[in-house]
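Of the protein chains in this complex, all but one are displayed in their positions.
Presenting chain A:
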Amino acid sequence: GGEAGMKRTAPRATLRRIIRKHKPELRLAANADLLVHLSFLLFLHRLAEEARTNAFEDKSTIIKPEHTIAAAKVIKHFKY
């Protein structure tokens, strides 16, 4: 929930191009790119929530680079 107001069109062609750049031999089944978009949204959601927590702990009202870097470090399956 809470998604109202945000335009949510997935950049489908771009997502496919990005994966092709990394793995030229890999094919994506129809609509699999939409799930790539979903995982990307959830990744940014996690990163944003973690960064916001870091900002609060820092008594900052704005998310700064260090809050984001620290957030990226604690997210599993992702090494910044």
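Note that contacts are C-beta pairs under 8 Å (C-beta built on N, C-alpha and C of every residue); 3 or more make two chains touch, one makes a residue touch a chain; residues count from 1.
Heads up, the rule we're going with is that contacts and distances are computed from a predicted model.
J.: Out of "CENPT protein", "non-specific serine/threonine protein kinase", "NTF2 domain-containing protein" or "2-oxoisovalerate dehydrogenase subunit alpha", flag the one the UniProt entry gives for the chain missing from this complex.
T.: Going by UniProt, the chain not displayed is called "CENPT protein".
J.: Where does chain A touch the missing chain, residue by residue?
T.: Counting only chain A, the missing chain is touched by 1, 3, 5-11, 14-15, 17-23, 25-29, 31-32, 34-45, 47-49, 51-52, 55, 61-65, 67-69, 72, 76-80.
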